[in-house]
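Report on one structure; see the data block that follows.
Excluded from the complex is one protein chain; the other protein chains are retained at their positions.
== chain A ==
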Amino acid sequence: MARTEGKTSKTGKLLEIHNLRIEATVYPPGGDPENVVIVDDVSLTLEPGKVLGLIGESGAGKSTVGLSSMGYGRGGVRITGGKVILNGRDILKDRPGLRKLRGNEVCYVAQSAAAAFNPAHRLMRQVVEASVKHGVCSRAEAERRAVALFRELSLPDPEHIGERFPHQVSGGQLQRVMTAMALCSQPDLIVFDEPTTALDVTTQIDVLAAIKKAIRDTGVAALYITHDLAVVAQVSDDIMVLRHGKKVEYGATQQIIGEPKEEYTRALVSVHHIAHEEKKPAPQPLLLVKNVTASYGGGTVKVLKNVSVDINAGQTLAVVGESGSGKSTLARAITGLLPPSEGSISFEGRTLPPRLAGRSKEDLRQLQMIYQMADVAMNPRQTVGTIIGRPLQFYFGMRGRERKERVLELLDKIEMGKGFLDRYPAELSGGQKQRVCIARSLAAKPKLIICDEVTSALDPLVANGILKLLLELQKEENVAYLFITHDLATVKSIADSIAVMYRGEVVRYGPKSEVLKPPFDAYTDLLLSSVPQMQVGWLEKAISGRRMEAAGN
């Protein structure tokens, strides 16, 4: 379906980026504005119909490089050097012409389709908007084409899904509608910016397959941006690894994942492996959750149905499942934020009052929590010292020098020096913020810490560091974890026992070795088989071998 007018340059290249340099001005707290280089001396070429994966951790400049192909700088970012040659012309030299190119020659698929669709308009209107605007075809023709694309991307009810509003469609489906929107104006190039990162692992595989099929069938070229090497290995022909705005390695997919040349790429390829010995279950569990049922809206929506699990002192129970499976609600029930309607929760042999307000200070101290978004879990106007010192003062009445010494001790435990004492959260990296949150929960000397998706927002290498730290601390402090996650690789590295949740119920529960041993029930099988593997051709194998459909589909 790609354009046939032969707009590509004589060299046969669709996109050439030469020595790209991108800068931005940052305003550090309390300091003078500084110029920072976000992308430095990056060059790449893309032939028509090919897919190039751009990978790296956050801040590596991969989105910035991707968007430069549309001459777009997000949030005041400036392209200060180099050339971006698309279809044989340097697009940076023709600023007014950029508007004709965007949504026409190059289209964009954003990370969160849920946020990228305008909530006020029906989907169809948004899908055909660019095609109509650029005069690619008439509205009626564009709508016909959109319906065909909806069908191609295996969306349910392709004839009528366009009449819906964004909030009426699930996240995985929206992501596919967004892909259809990008394909509708028949571009030469699509920039996919982490299109599956925000999705559940079981939904991701469907969207990934749909995107791959659409790319193959329409012959469009793509820049595929992600931090997940296993995902990009499924769709791209070549891969470029970026770090701190510079190219680390650039080569064919098979070479990058099979024989990486650079140290950093090797670290990325082998990131998920932490050897963790499973501990034997203790006779007396620390926390006992018995037949807990909980609901929202005064009993109208049951989100936990008869859930029973227990956690042993100094061990880790991992709770896995996709979004909406009730795993975070379980944490809310245990902490008393959502009192269960039935069942009981006991801690060290005594039953905990169901409501938060009914619990003693001691109960509160024993049970701490770490959140997914370290950013919003800290008061941005307090220094690291105050944040970590607060539970010391609250639970143990520590003040002055005594408190400061303990804070330093805790900072040492999370492998951060005393230089961080007077820093504000805004001055820390994502991984450092999460470490501070860990130190804050440890300060209370709890017996159990609930970790709610604590590594999901972090880059793989950083997340790996956090997991290692958590395991280390468990050994030292004998603290138990209730580890909520949707990432099975994380579970393998950290858990002693596993509970698999599906629609508010525990469908599989036991020691790690048993839960991960076949035969599996249908849902656990779906979950396990959906985790992307770092090998070319995994996607096709996984799709053909599946026994049940993902819930978010």
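Here is the rule we use: contacts are C-beta pairs under 8 Å (C-beta built on N, C-alpha and C of every residue); 3 or more make two chains touch, one makes a residue touch a chain; residues count from 1.
Assume contacts and distances are computed from a predicted model.
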Chain left out of the displayed complex - its UniProt protein name, from "Sarcosine oxidase subunit gamma", "ANTAR domain-containing response regulator", "ABC transporter permease" or "Putative spermidine/putrescine transport system ATP-binding protein" = "ABC transporter permease"
Touching the left-out chain: which of A:Tyr72, A:Phe394 or A:Phe520?
-> A:Tyr72
So which of A:Ala116, A:Ala313 or A:Leu356 would be touching the chain we can't see?
-> A:Ala116
Sort through A:Arg99, A:Arg139, A:Arg355 or A:Lys517 and give me the one touching the missing partner chain.
-> A:Arg99
Where does chain A touch the missing chain, residue by residue?
-> 70, 72, 74, 98-104, 107-108, 110, 112, 115-121, 126, 129-130, 133-134, 164-165, 167-168
